[in-house]
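Working notes, beginning with the structure itself.
Note that one protein chain is taken out, while the other chains of the complex remain in position.
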Amino acid sequence: MRNGLIAAGLAGLVAAAVVSAAVAKPAAQAAPAQIAACTNVSIGFLGPLTGPAGFLGQEQLSWLRFGVQKYNKANGTTFKVALGDTQLKAPVARTQARRFVSDSNVLAVVGGSESQAVVVSGNLFEKADLASISGSATQTNLTNGQFRTFFRVVPNDSIQGPQVVTYVAKNLKAKNVVVIDSQDDYSLPLASAITRGLRARGVTVSRESVSADDTDFSSVVANVDSNVNVVVFATQVASAANTLSNQLREQGKKAIVFGTDGAYSPSQFKPRIGYVSVFAPDPHFDPNARALIREYNRYSKNKEFGAFGPATYMAGLVAMTAIKNACADGQVTRAEVTRQTRRTNIRSIFGGRLRFSAKGDPLPTKFVIYKISNGKYSPVG
Amino acid sequence: MSEHQSPSPERPRIGVDEWVASAEQRRERTVAGRIEDAVERAPAAAKLVVFALPFAIFPLFTDSEYLTQVGIDTLIYVLLALGLNVVVGWVGLLDLGFVAFFGLGAYLYAALASEYAGRHWEAQFVVPLIAVAVAATGFLVGLPSRRLVGDYLAIVTLFFLQIWLVVLINAEFTRGPNGISDIYPLKLFGREIVSPGGYYYVTFAAFVLVVAFLYLLNRSRTGRAWNALRDDELAAELMTMPVNRLKLMAFAVGAAIAGVAGALYAPQQGAVFPANFDIVLLITVYAMVVLGGAGSIVGVTVGAVLINSSLEALRDPDDASWLFYVAIVLGLVLFMRPRWVPLVVLAGTAAFGLVVHELAEQLRPSLVAGSTFGTARVDEVLDSWVLLPEGAIGQDGLPAGALARIAYVGLVAAILGLTLIRNRVWRAVALVPVLYLGACVWENVLVAQPAVARFVLIGAMLVALMALRPQGLLGRQRVEIV
Partner (left out) sequence: MDWDKLVQLLVNGVTLGSVYALVALGFSMVYGILKLLNLAHGDVLMVGAFVGWGVLGWLGGAQDPTVAVWLVIVLMILAAMVGGGLLGVAIERFAYRPLRRAPRIAPLISALGVSFFLQNSVLLLFGANFRSYDSFDLVDVGVGVDWGPFHIWVMRIVVVVSALAMMAGLWLLVTRSKLGKAMRATAFDREAAAMMGIDVDRVIVKTFFIGSALAGAAGVLVGLVFFQINHFMGFNYGLKGFTAAVVGGIGSIPGAMVGGLFIGLAEAFSVGYIEDFTRGRLGSAFSDLVVFLILVVFMLLRPQGIFGKPEVKKV
């Protein structure tokens, strides 16, 4: 039993160390004078850094850090990024949201990346008057007025769904469509909305479903009849869309894959012929943004990125501009940062200017549809 | 450790029975033994008060809602660990579907008190109702366990968890992966609880009740029968114990506790999603039970507190660094004998680092051109001690070149190799470069990705713990009769 007591002592010591570290830290941080000078300001990042959607959060974080470094250099600010890994889990997101709320250095949050995280963190941020700006949460009801301090730089699914429907039914003149969801909170509502829309236009639609950790879709592909023109895949994973299109080709099916915004990735989704809708024009195709991409590629060794990273870069830019404006007018409070966020009017890397509607949606909003032929992307509408 | 210090009568000899029988006398001779005696003789109520006191006063020390939230999360984890302990620690059944009961409790709360369900029942009815309903489900899931032994039971329960998740994600009435996000707050005797502090104390009350219940249960006839069953099922059966019924009861009790945890957790979150109840949660709860010591109420509680608070602390690179170095030093000081050895090893590591750093600076300056990731004061010291190649880590936090990856794999190999060295002197000598490599890998690879690093550490901790001390921190060593 000596071992037991020693172990208990060890446990007690570590527990004491952990608790005292945790308790001592926020107390030492609460120094309003520093914030007034805008020298010790953090921007919280709320997104999945681990777990099955880790690739999404990591890409966003990389772009956010890139943006913060660039902005600090250009404006002489010293903004920092505080991490809040949600693990793609709502309860974790809520705890992390509380952490940002309790940390008085955090003046704005970039995220939550996934709609679930926004659902559980929205009212906490609202109560603290803390602005949160998401670069990827597209669920429609997030901006129905329930979260006053939530903004997003990407348009929502109520715009994406109909736009995809119109393009598939009108431009592609599809008669038979298969809609596939990937059983997650992003995919299911979107797939259902597209299914409804297409049926309303008289298109024959059948629904299929793959689970998020499937790597083989060949049996789902076997369900795609030979008269099907288009397969719409609502997925967050670009390489899954690529596998689907490969397996359609393998089984000699003529159907074209139409990916939703999660599938956007010129480096991973490379069908022979396909379409993908995305919430923002790809800066790769924008001559004005080429310098930015070159700069990012110098910054990060990981050259693969889809649409999520640049959008989060924008969200970070919104947050930093708002904080800087708040610092300039001397009222460095979260409420003031939120007010400044609402009044955002900055040049968007996607072209034009970025402003927010009263409910926090970006203005103006439109998804862009790209045609992919032999892996080459070109905007078509 | 006692093998080296105590005289021979302390060690088990031929005639083990006598040795076991004299356990009482041996205990009286040591200080630790006498303390333990005193603890055992104290009245149960007093023990409970002392045990619960730290949890009761925790909110008084902080006004941060974040820490209160961490406190609530910890208490929920403690409840889960206590429930799992009944099944795993007391009866010895491997239940891999345990978190499904937690989810069931949460979803049942959502069904009884949410805008979606259109009703708002009061907690004093809801929570007992859920406990009973989830216990009944546990009973049903446990039914196969009558026929299944050991590993087969594990896999059937794992499939139960998978089936539960498939249904949750795809069924209409659970709203699929979007979850139920308009859950009403807990209403207790007409009063709604909205503040984190309120939820903390409600969860705390549940914790106290569960601990008291489990304490009494463990001392009851059923509890003793469970222990007998765990130690030797065949013998228990021969003693005419109703083995099947006992197993089912354990399943039901464990499930009920998880259900209560779920019922308290849903209103506090305000939303439930299928993804909340998955394998990662399962492994975390298992880690808590095993670290603390399966079978001991105090043990699993300590385990849950330790793991959840370290996981939280490891989120921040600065805190994580402190924790990492403090844990290493503490570990060395506590587990190396004689006392001066850890000091020598630590001094040796420091000197070794300085020499290597100096050599690298002279020969290959690029190896020390980088800077540490963190911003704490300790990093300034570390800057001139560990090797920090420039750009070993891309600014996106991933290893940019092969060097960092090789170092990581090399470290894992080195630690494994270290365990193979039998000679204590050589082991201490070999420890020096391994510690230094560990610090380098930590500063270059792990600290940039605290979110991932903490899971790596949890995994490694589970393996190491099983190899070194399978009974956990506070568990009792079981004598396996072959």
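The chains carry the letters A and B, assigned in the order they are written, with residues numbered from 1 in each.
The rule we apply is simple: a contact is a pair of C-beta atoms (placed from the backbone, for glycine too) under 8 Å apart; a residue touches a chain by one contact, two chains touch by 3 or more.
Since this is a predicted model, take the numbers as computed values, not measurements.
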Contacts of the hidden chain among displayed chains
A, B
Cross-chain touch to the chain not pictured, restricted to B:I57, B:L363 or B:V463, is B:V463
Checked against the full complex, the residue among B:L158, B:L188 or B:V298 that touches the missing chain is B:L158
Touching the absent chain in the whole complex: find that residue among A:V237, A:A289 or A:I349.
A:V237
Residue among A:T50, A:T138, A:Q163 or A:T312 touching the omitted chain:
A:T50
Please give every residue of subunit A in contact with the chain that is not shown.
50, 52-59, 181, 183, 207-211, 213-216, 218-220, 222-223, 237-240, 242-243, 246, 249-252, 268, 302, 304
When the complex is taken as a whole, what residues of subunit B touch the one chain not shown?
88, 92, 94, 144, 147-148, 150-152, 154-156, 158-159, 162-163, 166-167, 169-170, 234, 279, 283, 286-287, 290, 294, 398-399, 405, 408-409, 412, 416, 419, 445-446, 449, 452-453, 455-456, 458-463, 466-467, 470, 478, 480, 482
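Everything below uses one rule, namely that only the chains that are shown with their structure count from here on.
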Can you list the residues on subunit A that touch subunit B in the complex?
1-8, 10-11, 13-15, 17-19, 21-23, 25-26, 49-51, 54, 58, 61-62, 65-66, 69, 82-85, 87-91, 94-96, 98-99, 101-103, 115-116, 119-120, 123, 139, 183-185, 187-189, 209, 211, 299-302
For the complex, give me every residue of subunit B touching subunit A.
1-2, 27, 30, 32-33, 35-36, 61-62, 64-70, 73, 166, 169-170, 176-179, 181, 196, 265, 269-273, 275-276, 280, 292, 302, 305-306, 309-310, 312-313, 315-316, 319, 322-323, 326-327, 330, 334, 394-398, 400, 449-452, 455, 469, 473-476
